[in-house]
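A single protein chain has been omitted from the complex, and every remaining protein chain is retained in its original position.
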Amino acid sequence: MLEKFRFLTAGESHGKCLTAIIDGLPANLEIDIEFINSELKRRQQGYGRGGRMKIESDTVEITSGVRFGKTLGSPLTLVIYNKDFENWSKIMSVNSEDETSEKSFTAYRPGHADYAGSIKYNQKDLRNILERSSARGTAAEVAVGAVAKLLLKHYGITWNSNIIQIGQGKTEEEFHSEIDKAKEAGDTLGGKFEVIFENLPVGLGSHVQWDRKLDGKIAQAVMSIPAVKSVSFGNGQHGYKIPGSEFHDQMYAENGKTIRKTNNAGGVEGGMTNGEPLVVKAVMKPIPTLKTPLNTVDSSDMTETTAHFERSDTCAVEACAVVAEARIACVLANEIMLNNPCDFV
Amino acid sequence: MLEKFRFLTAGESHGKCLTAIIDGLPANLEIDIEFINSELKRRQQGYGRGGRMKIESDTVEITSGVRFGKTLGSPLTLVIYNKDFENWSKIMSVNSEDETSEKSFTAYRPGHADYAGSIKYNQKDLRNILERSSARGTAAEVAVGAVAKLLLKHYGITWNSNIIQIGQGKTEEEFHSEIDKAKEAGDTLGGKFEVIFENLPVGLGSHVQWDRKLDGKIAQAVMSIPAVKSVSFGNGQHGYKIPGSEFHDQMYAENGKTIRKTNNAGGVEGGMTNGEPLVVKAVMKPIPTLKTPLNTVDSSDMTETTAHFERSDTCAVEACAVVAEARIACVLANEIMLNNPCDFV
Amino acid sequence: MLEKFRFLTAGESHGKCLTAIIDGLPANLEIDIEFINSELKRRQQGYGRGGRMKIESDTVEITSGVRFGKTLGSPLTLVIYNKDFENWSKIMSVNSEDETSEKSFTAYRPGHADYAGSIKYNQKDLRNILERSSARGTAAEVAVGAVAKLLLKHYGITWNSNIIQIGQGKTEEEFHSEIDKAKEAGDTLGGKFEVIFENLPVGLGSHVQWDRKLDGKIAQAVMSIPAVKSVSFGNGQHGYKIPGSEFHDQMYAENGKTIRKTNNAGGVEGGMTNGEPLVVKAVMKPIPTLKTPLNTVDSSDMTETTAHFERSDTCAVEACAVVAEARIACVLANEIMLNNPCDFV
Partner (left out) sequence: MLEKFRFLTAGESHGKCLTAIIDGLPANLEIDIEFINSELKRRQQGYGRGGRMKIESDTVEITSGVRFGKTLGSPLTLVIYNKDFENWSKIMSVNSEDETSEKSFTAYRPGHADYAGSIKYNQKDLRNILERSSARGTAAEVAVGAVAKLLLKHYGITWNSNIIQIGQGKTEEEFHSEIDKAKEAGDTLGGKFEVIFENLPVGLGSHVQWDRKLDGKIAQAVMSIPAVKSVSFGNGQHGYKIPGSEFHDQMYAENGKTIRKTNNAGGVEGGMTNGEPLVVKAVMKPIPTLKTPLNTVDSSDMTETTAHFERSDTCAVEACAVVAEARIACVLANEIMLNNPCDFV
């Protein structure tokens, strides 16, 4: 649980807006709205995105917690309006008198929350699950993460992310051709990416109890992104085939400081930052909404059918990396807020 | 945060005992102490373990929360005494008058918590970090997990785990020869393993908020195991190279139920169990304590040296899988406790 | 910590709006917006309220979590716009270019958060503290509580509240005359009130760990209302002068059930509901903003002065009781969500 820097997000994919409340920010932090908007834009870009991303251009409105450009220490509210809500205002209406079956569907989409969600929450119209489980909701998280990044920036922390592989492609050129091929085939692709944070203080997280370990907290934050199915630190995914003599990041003395020549640990030892760059790698599965639809079952009569298709993307790995950056920034912002001289007396 | 089924563990590696308190168990659950002890034994076994594991034979004492073989609903305390404490009673004494520098050390061990922990908690004697960051502490977690498993067993849930790869080895025979070679070289090995839970109800976890997603909670639980550096669900680690048409687990109708022929998602869609086996894969890095020691720095004078070596293991992947099973069982026990008819009205 | 039914609120007193996100609601719960608005109206009423309450007429907008009149199980967002924001849009602007000293002040108001808040959050303009610590924020909590009440209503739970004493007044007529006198004197009054919930299931809360006790959770919820300084259960505030033989609620058998003839315990024994009405009593201190201002210190030059006065109320006990009802409803809604057959197996 995020205790000092915590947040809740809300909002349906085609509802009026997405909302996030961040509680626990320090006061006097400069809030650069253009920066938040630029992060939202980064989430919408990337080779392989479909039509919806082009229509929308997300911007944030702040309705609390900031005055004259600086945080008050009070909860900060972020609102991102859905640009096409006017087309959905009846379909997504709050009011019972507007009830309609337009845009409802009953065929489970494999790879989505439809099946489990409709059982858990007892829903017949699978749209009632789709609307919250959609990747659209990550826009709110990117906005929250942008605020977290403003806090990290204050402490001199920097970050970036890179795509490592998409399909068989390992360079930008190859990424594009892989995506082009998939698009032509009516198929989709996932990808592998890395997120890096630098200049972190030593000792964020702790080794003393499992739920204080930074790697665990980051793994939760990244694995809970829709479509992420694998999370690793540094060279961790290869740790089963590299012997200890090569894997561990040996230490050397230089000008009275310790240095390392490798970073297989990805900047975390014993559940704490060790001063090396924090390197988190993740795999995004391919987008489960395909033009060439998947076999499935219609929940209304338990007959076989194919899955519902909405205009969608071929590949969204760049966006996913932006979301992962945002999520990790939130974990780090909380750790920064919790990290203090009181850890020893 | 585990709210209904939660626990804290405590204890130093060479202290008097490890202790765990579990809060939030149901009442009337039968507690089979032999089962808990057999789980502790599983953690101590496996090809490649060193001397210490052979000396010890962990058993648990329950000092609260159970009466006449059944839980009371009150907190359950588990105590595991360290068998060789008599040799360490002065070195690990609680009392200031026993202070001694015996067994103290100042050369950071790469791959361990020593460096970050000593800075965070302002310790000169690195034993003060080693003692809590040691893998010894996972014994308490295995005991807690065994209690969680007794709860899962009550609901008909089953589990098992398998080693997938160690070094280049992919079969049991090859595991052993890889370990033998590493041992001879004074080196260590990690490994890749999977943990599987079956017969879980559909809908554990939720898609509605990032910190309710089951995959995130499990990723945290497994990634926070010392030495685990990578966590994946199902075939997730390969999700970057398999197109959507092949990756997603298509659904078919059979006797009025949905079935699947694949389980690439590892039993989790939309942050919820989907009725398929839960398959979690993880990579353990090689043990960082090597007979052929690593280069490092002595914190007392910032000179280069080699890392402290204590009698240790060559490979502990089997134990790590047991710990992962235990950790996942705790997450699932909490979800079972939280899962109820109130999710819809 | 509220784990299943949890929420965050946000918003400055003169900002654009108040916002609340509720996470953890069940699906399919009917949301009666008129009921929420009627609760907001109750908060604004009561003998002794000043001008601002008359101007405003709060209504809620729901922007997520509800479709066609029913909850989706996803987070519900409540927005209450501040009706006079147009007069404050520059003074409370988010943008740094609008910075102004209009409406800023530096004289600490005794009884408010000004002094401690400005030190903690390093603020010179005390408005930066006033805006979040104002009682205005309780409107969001009343809206959240109204949603909680809709859940409780589903389970047949009922509630009401009563004013017990204001000044020396013990009847409605006397309340009014006390308030009239105070108003004339430029003074303010607090009051004592009770909140009652009936038809609660037996066993909400638990005796097994301090932070699971229902009375503790309710005490936190009520004591954290601005101006509440005392919370009691049943006849608890007199428990020091009534002997055990008279205080405890003896039990009798009637038609195969247990009954009680008294309810000094206020419906809670051992940290759990015992089937009797839940009776919570609280004391609200007098409103600290007086027409006849209090002595204080100006933080800008540390000279003595008198406290800043904004148009205010003479007595707001009725509103405070509505807020307390809402807060307790939230605690109970969470307990209902946590309470399930899994407590024993």
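Every chain is named by a letter (A, B and C) in the order it is written, and numbering of its residues begins at 1.
Simple rule for what comes next: contacts are C-beta pairs under 8 Å (C-beta built on N, C-alpha and C of every residue); 3 or more make two chains touch, one makes a residue touch a chain.
Not measured: the values here are computed from a predicted model.
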item: Touch criterion as defined above, residue of B:N128, B:S177, B:T262 or B:T306 at the omitted chain; value: B:N128
item: Touching residue (missing chain; options C:I80, C:V94 or C:L189); value: C:L189
item: For chain B, the residues touching the chain missing from this view; value: 1, 6-12, 15-21, 23, 26-28, 30-31, 33, 62-70, 72-77, 92-99, 117, 120-123, 128, 131-132
item: Residues of chain C (touch criterion as defined above) contacting the omitted chain; value: 1-2, 8-9, 108, 110-117, 119-122, 129, 132-133, 141, 164-168, 182, 185, 187-192, 202-203, 206-211, 213, 215-226, 228-245, 247-253, 256-258, 260, 264-266, 269-275, 283-288, 290, 292, 294-297, 302-304, 317, 327, 343-344
item: Touching residues on chain A - with respect to the absent chain; value: 1, 3-4, 23-24, 26-29, 73-75, 151, 154, 206, 208-209, 212, 336-345
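We take it that only the chains that are shown with their structure count from here on.
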item: Shared chain contacts [chain A and chain B, defined touch]; value: C
item: Chain closest to the middle [Cα centroid of all protein chains]; value: A
item: Chain separated most widely from chain C, comparing mean CA positions; value: B
item: Whole-Å gap between the CA centroids of chain A and chain B; value: 26
item: Inter-chain centre distance, chain B versus chain C - centres from mean C-alpha coordinates, in Å; value: 43
item: Whole-Å separation of chain centres (CA-atom averages), chain A against chain C; value: 35
item: Residues of chain B whose C-beta touches two or more other chains; value: 1, 206, 208-209, 343-344
